[in-house]
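Note that one protein chain is taken out, while the other chains of the complex remain in position.
For reference, chains read A and B in written order, and residue numbers begin at 1 within each chain.
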Amino acid sequence: MYDSGKVITGIIVFLIIITFPVWYNVARGKANYVPELEYPVDTGRCVADSAYIRAYHMDLLNTWRDQVVREGIRVYRAADGRTFEMSLSNTCMNCHQSKENFCDKCHDYLSVSPYCWDCHIDPKELKR
Amino acid sequence: MKIDRRKFIKFTGLTAIGLAGTPAARAFTGEDSLLVNEAGRQPSVENPLTAKRWAMVINLKKCIAQDGCTKCIDACHTVHNVPDFGNPKDEIKWIWKESFEHAFHEQEHEFINEALKHAPTLVFCNHCDNPPCVRVCPTQATWKREEDGIVMMDWHRCIGCRYCVVACPYGSRSFNWRDPRPFIKELHPDFPTRVRGVVEKCTFCEERLARGLMPACVEACPEKAMVFGDLEDADSEVRELLRNNYTIRRKPSLGTMPEIYYII
Partner (left out) sequence: MLEKALKGTKTYWTLVISIMVIMGVAFLFYLRQYHYGLGVTGLSRDVTWGFYIAQFTFLVGVAASAVMVVLPYYLHNYKAFGKITILGEFLAIASVIMCMTFIFVDMGQPFRILNVFLHPTPHSLMFWDTVALGGYLLLNIIISRVVLDAERKAIAPPGWIKPVIILSIPWAISIHTVTAFLYAGLAARPFWLTAVLAPRFLASAFSSGPALLILLCLLLRKYTRFDPGKEPIQKLALIATYAMAANVFFILMEFFTALYSDIPEHLMHFEYLFLGLDGKTNLVPWMWTSEILALIALVLLINPGTRRREGTLILACVMVFISIWIDKGMGMVVGGFIPNPLGNVTEYMPTFTELMISLGVYAMGLLLVTGLYKIALSVRGEVRA
């Protein structure tokens, strides 16, 4: 390989730079940080179990969105037969008291920025 | 982490329940005062209003008699979070008043009745049977719902190319030239706002129909100048009005077949 010294140095510098956030958090002692979320009092009322919701809530919401907007179907039947209106603002946020300490906190931690709230309104935030 | 649709449906036991039937949980019924229908029935997705082809008949005479009234416009723009920018350049409107000579300019003539010429004519999306806006949309973000004829909008999908605005012969569509949120007087939580860069228009209050409520404008009119109903139902009030009155539609020669009829 030509210029192997330069190439390898370059690769090492590159790796250090892209992994910087990891080192930075380790140095600040925040490597084990996990956000503390504010859960609803009665978790049993959710449209699905927590493990499923944690992993697939985005797919669930996308499906709800398509069913409501494009197919005009608004009632969701959960695995156990209970039915719900498919609505982020009116169903999810009925139990989840705080968008800030639930949705936002976790999304910020994972550095994702869903655009749900660009349009949809958190009724509780509005009252504040 | 992606899960395919089929597996997803199986996993959650998701069943697409039709609009009618099955007792639904009470938890999701709205408590907002704006959402109570005439019969005093709790609005709910359990008992939606349905039709084969929704249409509206507007009695212009009643509007002329109540010149200056904006109750329908206010009601619509409030429940749908329509912003008020206070300038014509950014303007967004779902329903508004146009003078008769503009709304029906092919009907206007030199010696037309002065009152009629300047008559406040309510205009909004015609929910055409053959909508040109739907034909041009490159992403199907606007489409005609086959079951009831409503020309729908999907604000998640719209790319903001504005081809539909260009194709609408009635000027019924508005574009969000900038972020609308700061210009909404009072946020109404039951309906989303829009983001900058998408097109919006009247949707015949499909979200209210789904809960068994009449369109906001119809409900707000104290004079019953706006009558909403099923065109395919021969006994409906709209058909009754169309049978007994001379009615006109905007630009019928274009073949778009508007579903808003005017009694003049």
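As a working rule, contacts are C-beta pairs under 8 Å (C-beta built on N, C-alpha and C of every residue); 3 or more make two chains touch, one makes a residue touch a chain.
Just so we're clear, the structure is a prediction, and the values are computed from it rather than from any experiment.
Given the contact rule set out at the top, which of the displayed chains would the hidden chain touch in the full complex?
Across the whole assembly, the hidden chain touches B.
For the chain not shown, which residue from B:71, B:145 or B:162 touches it across the whole complex?
That would be B:162, which touches the missing chain.
Check the options B:45, B:73 or B:137 and report the residue that touches the missing chain.
Going through B:45, B:73 or B:137 one by one, B:137 is the residue touching the chain not shown.
With respect to the chain omitted from the figure, which of B:55, B:69, B:82 or B:103 is a touching residue?
B:103
Residue-wise, where is chain B in contact with the chain that is not depicted?
Here the touching residues of chain B are 88-92, 98, 101-103, 105, 132, 135-141, 157-163, 165-171, 174-179, 195-199, 254-256.
Keep in mind that, in the parts below, only the chains that are shown with their structure count from here on.
Report, in whole Å, the distance between the mean C-alpha point of chain A and the mean C-alpha point of chain B.
33
Can you list the chain B residues touching chain A in their complex?
Where chain B meets chain A, its residues are 1-3, 5, 8, 11-19, 22-25, 27-28, 30, 45-46, 48, 145, 147, 152, 154-156, 187-190, 192-195, 206, 210.
In the complex of these two chains, what residues of chain A are touching chain B?
Interface residues on chain A, with respect to chain B: 45, 48, 52, 55-56, 59-60, 63, 65, 67, 69-79, 82-85, 87, 89-91, 94, 115, 118-123, 126.
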